[in-house]
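What you see is the complex with one protein chain gone and the rest in place.
Going in written order, the chains are labelled A and B, and every chain counts its residues from 1.
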Amino acid sequence: MPYEAWKDNEYIESLVKELQESGANVVVGSLDKLINWGRSNSLWPLTFATSCCGIEFVSLGAARYDMARFGWEVARSSPRQADFIMVAGTIVNRMAPVVRRLYDQLAEPKYVIACGACAVSGGPFKKSYHVVMGVDQIIPVDVYLPGCPPRPEAMIYSIMQLSRKIKVERFFGGVNRQQKQADFLKEHPIEGVED
Amino acid sequence: MFDFSILTEWIHSTLLGFMPQWLAVTTECVLIGLVLLLTYSVLALFYIWFERKVCAAFQCRLGPNRVGPFGLLQSVADMFKILIKELISLKHTDKFLFALAPYLVILASMLAFAVLPWGNGLQIINFNIGIFFLIAVSSIGVLGILLAGWSSNNKFTLIGAMRSGAQMVSYELSIGLSVLTMVAFAGTMNVVEIVEEQSNLWFIFSGHIPAIIAFIIYLIAGTAETNRGPFDLPEAESELTAGYHTEYSGIHFGFFYLAEYLNLFIVSGVATLLFFGGWMPLHFPGWDGFNAIMDYIPSVVWFIGKAIALSFVIIWFKWTFPRLRIDQMLALEWKYLLPINLFNLVLMVLIIVYGLHF
Partner (left out) sequence: MANIQETIAKLLPEATFEEGDILMVNVPDAKWHNLAKELKENKDLSFDFLVTIVGMDWTETLGCIYYLTSTKHNTHLSVKVTTDNREKPMLHSVSDLWKIAGIFEREVYDFFGIVFIGNPDMRRLFLSIDWKGYPLRKDYDESADLNPVTTESERQSDFTDTYVETPDGTVEKKEVRVFAPEDFVVNIGPQHPATHGVLRFRTAVDGEIIKKIDVYMGYIHRGIEKICEKLTYPQTLHFMDRLDYFSAHPYHHCLCMTIEQAAGIEISRRAQVIRVLMDELSRIASHCLFIGTYCMDLGATTMLFYTLRVREQILDIMEKTCGARMTFNYECIGGVMQDLHPDFVKDVKALLEVLPKNIKEYNKIFTGNVIAKNRMEGVGYLSHEDAINWSVTGPSGRASGWACDVRKTDPYSIYSELDFEQVVREEGDSMARFKVRMSEMEQSAKIISQLIDNIPDGEYCVKVPKVLKLPVGRWFRTVEGCRGTFGIYLESNGDTKPYRLKIAPPCLPAASVVDHITRGSKIADLITIGGSLDYIVPDMDR
């Protein structure tokens, strides 16, 4: 990917536009559009934080960064009602089953943002014996957000990227996403779980 | 003041013109049902937006402003999302009760809509025990909450539901007694008559001291009845994750969410009816010019405006006070509100008997 592309915030949209112009078969019904509009504009996070990034997430809600502007302030404590989980902080071996369970408890459609170096790759704890090296080992991730911890501006950007992704979800295929998720879950099964 | 009963009478007679009585009544029922549903959802969406904006203002923030002008479409987007969210079915739960609970909650608040005086001649049903009916149906809600907590098979929801049960049963008393005080003052349970009696002066002014006491108690008990802060123990986020509706997702959760806001509207609506003259404009005896100007504002605007103003106060509570503990909350009801309320009822009766009101 060329360097310029990283600076282009709308690259997902422009990619769609390009495809449409080149005559790719796109049938996006208006109902789908409405649904995606609703989904992308109403992202309720799960209150979930393990360490430093969680505090920046609190700052994100505060007056200066005010995520309420985008309608993200309805942080639900119950995973059943949340739309995305911002894995804010290090995930350690003991926490891994819990994160996985939280992800399974989220209602569809559900999204994941790996927030901070630890959740992306293990970060400064790469040499540790008790840290999951990237949360994508246990749950599928939609947006990776580096930083230690990422600034609240970066967090806003990451959720906006997620929102863009959802807006064109139908185009890239809701089926496709679900398929990918199903594959992931098949590759990472939970054994011996008794409800 | 435009009398809406002219309009409703006209609709009725037009319908009777080309269809039999039973069909006309059925058509009207369906029409009313549709209008009610529409009002219900529009009001709920407005209230969600309103609360988020008010809360943001108290917290020196901006609140939703990206989706639509002033963020007005934010709650619409939320609604679309929540409509198509997955409904998670749980193992080891009572599936029927689990699904029934949100409908009970929403039913309770919807039934209460029937007797609210929306405007001059604009209410769905006018019968002589209107207030009684209101109190009766609003208690159905607690059943839904208890069922939700019980059927989820989760310890948090159970604790939430038990708290909710204790809370609602207790505060129902205060609501009932403060309403009784005002009914004694009005001398009728008929909603229309109560409103009409306030055509000269609202009860909060004419009933002076006991009316003000009754209003304050009603506001406190009403806040508790709607499970809003500082009485939001059944869904205390920091203690019980999301309280009795922890396990609900998608539109079932949406129902609880909507009902919470609609109950807020109903509580403020009843307060408007009992203390602030319902749809009656602000009239002062003797100020004829002023009264005439006030009459130009439509009655529906008066009613909804007053209700929203009162809701603002209740929202203000939520974003200012810390939460009470369960024993403190029950102590407040049984040790303070209830005796004061009984005393207030006696005071009101004395005032009526001796004609000490305006």
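As a convention for this text, contacts are C-beta pairs under 8 Å (C-beta built on N, C-alpha and C of every residue); 3 or more make two chains touch, one makes a residue touch a chain.
In this text, all values refer to a predicted model and were calculated from it rather than measured experimentally.
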Sole contact to the chain not displayed, among B:76, B:137, B:159 or B:282: B:159
Omitted-chain contact residue, chosen from B:70, B:290 or B:321: B:321
Residue numbers in chain B that touch the chain omitted from display: 58-61, 155-156, 159, 229-230, 232-233, 236-239, 241, 319-328
Touching residues on chain A - with respect to the absent chain: 47-52, 54-56, 58-59, 62-64, 77, 79, 89-90, 92-98, 100-102, 124-125, 127-132, 137-138, 148-149, 151, 188, 190-193
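Assume only the chains that are shown with their structure count from here on.
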Between chain A and chain B, centroid-to-centroid distance (C-alpha), Å: 38
Residues on chain B engaged by chain A in the complex (per definition of touch): 52, 56, 59-67, 71, 73-74, 76-88, 91-92, 237, 241-242, 245-250, 253
Complex contact set, residues of chain A against chain B: 34-35, 37-39, 41-42, 62-63, 66, 68-71, 73-74, 76-78, 80-81, 83, 105, 107-109, 195
